[in-house]
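Only one protein chain is missing; all other protein chains are in place.
Order of writing sets the chain letters: A and B. Residues in each chain are counted from 1.
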Amino acid sequence: MSQESKWEPKLLGFLCKWCSYAGADLAGTSRKKYPANIRIVKIPCSGRIDPLFVAKALRMGFDGVLVSGCHPGDCHYQTGNYRARRRIAITKRLMEYMGIEPERLQASWVSASEGDKWAQVVTEVTKGVKEVGPNRLFDDDGHRKEAAGQS
Amino acid sequence: MTDTEKKLQDKAKELLEQGKVEHIIGYAAGSLKFTTTPLITKDKDDARQLVINPFIVNNLSVFLNDIKGKIGIVAKPCDARSIVSLLQDQQVARENLVILGLPCQGLIDLRKVERLTGKDRDDIDDITRNGDKVTVTTGGKTQKFAAKEVIFDDCLSCETPTPPEYDFLFGEPSSATDKELGRKNIKELEAMSPQQRWDFWKQEFSRCIRCYACRQVCPACFCTRCFIEETEPQWLSPLPRWQDNLLFQTTRMLHVAGRCTDCGECERVCPVNIPLRSISKKVEEIVDELFQYKAGMDKNAERFMTAYEPSEAEDLMR
Partner (left out) sequence: MKKIKKSDLNKLLSQWQQKYSVFAPSNHGVVKMTAWDGKDTTFLDWYRNTVVPPKNNFLPGMEKMFDIKKDAGYKLEVTADDTKQLIFGVRPCDARALALIDVNFKDGYEDTYYLNRRKNGLLVGLGCTSPCASCFCTSLNIHPAESQDVDVMFNDIGEELLIAEVTDKGKELLAASSGLSDATAADEAKAKEAKEATFKKVTRKINTGEIKERLMPSFENEEYWKNVAAKCVSCGICTFLCPTCYCFDINDEQSKGEAARFRNWDCCSFAVYTKMPMENPREEKWRRVRQKVNHKYNFFPMIYEQIACTGCGRCIRQCPVNWDITQVLSTLPEKAKA
């Protein structure tokens, strides 16, 4: 139990290099405080997101995935973020159907000037995933049931 | 031979003779009872082997990528939808196709017949369909079933008894669908708790042997190299562990979202009986519910994966 309460979620973020990645940079240079739970992968556009990335992240043991891109209408490639949104929407719904907590996949629009928003998004997402609990989906030995009982 | 079969054979022969097509893809009688086999031929004399019966299960559009030149293809409604989807994805050109459409009243699922009769398919002497009734004869004894009891789940859910795209049509449309019955398995899963669903899928996918038949028979899976075979990076393990089996399949299903036409081939061919259509059908429903899109209905429609409405699905975005 004491181990469990110390648990901190590990998050993987896929950030569009034209907006959210710069937004996260801005949060850093503006010395905004937000949880250190997230690791960031820079992608050329949120449209690069593939359900496979989410599958791989969860398989590797990440507790949650955050995809962040440009606000509607602001995509550097016109429509990449819209395409990402469709993919994320169906992925979340299918996750739920398979029995995976859909909260483990989160998405946001964060522009290059929104350092504040980035800090807020990461704070919220970290909190949300913490409530869901550790990712024990792929354990062979039923640890997940114990974890579910504890949360 | 029925009249409709005769008409189909004559048309196929004529198309080959007149050089309107170089190849015909259709169904011929199989080497086992209650089976058919794809007939892929250039020979006009082979046209007389073409059959139409309740066992023409294969989705023949999967062969379109393989074959060069003009093709005459026999297509049931779900296959025709796959063709439309391939047209949308520019995998084939409409002018290279002559679609010999078959209206469909649902195909007979041998596994269901086996379950209902308690007999192996080898021990069944005859299965005949007459409208809404299917008669199964075993050792001189006959049993009658409602068609709804023995046709595939995907046929029960079918919304297109007539192909959405064709050049010639052979036969009259009729259908014995029952949407509720067609999504019975999905309903059962939806009623479970998330943990129960996960445990269910974990158990099902622990049987997977990674033969990739589900992918190979899927017309929507036309990638020349599948993500599962990538080694740098290796996305998911090629080893048949339930974890990777499950993720492979869910990812594949998401990749074909908006292109899957619920033809049910993946589930039919699975040698270890994983209920794959319970995933593919669900994805189809999600796509329809969230984005009002049905795969393979209109060749001029924008593809699901590239289409968008600026304001859609905003509720999930932070």
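Note that in this section a residue touches a chain if its C-beta (ideal position, glycine included) is under 8 Å from a C-beta of that chain, and two chains touch if they have at least 3 such contacts.
Note that the coordinates shown come from a computational prediction; the quantities given were computed from them, not determined experimentally.
Taking every chain of the complex into account, the omitted one touches B. Which of B:Pro173, B:Pro194 or B:Pro240 touches the hidden chain is settled by the complete complex: it is B:Pro240. The hidden chain makes contact, of the residues B:Asp79, B:Asp109, B:Asp178 or B:Glu204, with B:Glu204. In the full complex, chain B touches the hidden chain at residues 30-33, 35-40, 58, 62-63, 66-67, 120, 122-123, 204, 207, 209-213, 215-217, 225, 229, 231, 237-241, 265, 268-269, 271-274.
Note that in this section only the chains that are shown with their structure count from here on.
The geometric centre of chain A is 35 Å away from that of chain B, both derived from CA atoms.
Those residues of chain A whose C-beta lies close enough to touch chain B in the complex are 51-52, 55-56, 58-59, 72-73, 79, 82-83, 85-94, 96-101, 106-109, 121, 124-125, 137-138, 144-145, 148.
Those residues of chain B that touch chain A in the complex are listed here as 189-190, 194-201, 227, 235-236, 243-244, 246-247, 250-251, 253-255, 257, 279, 282-283, 286-287, 290-291, 304-308, 310-314, 316-318.
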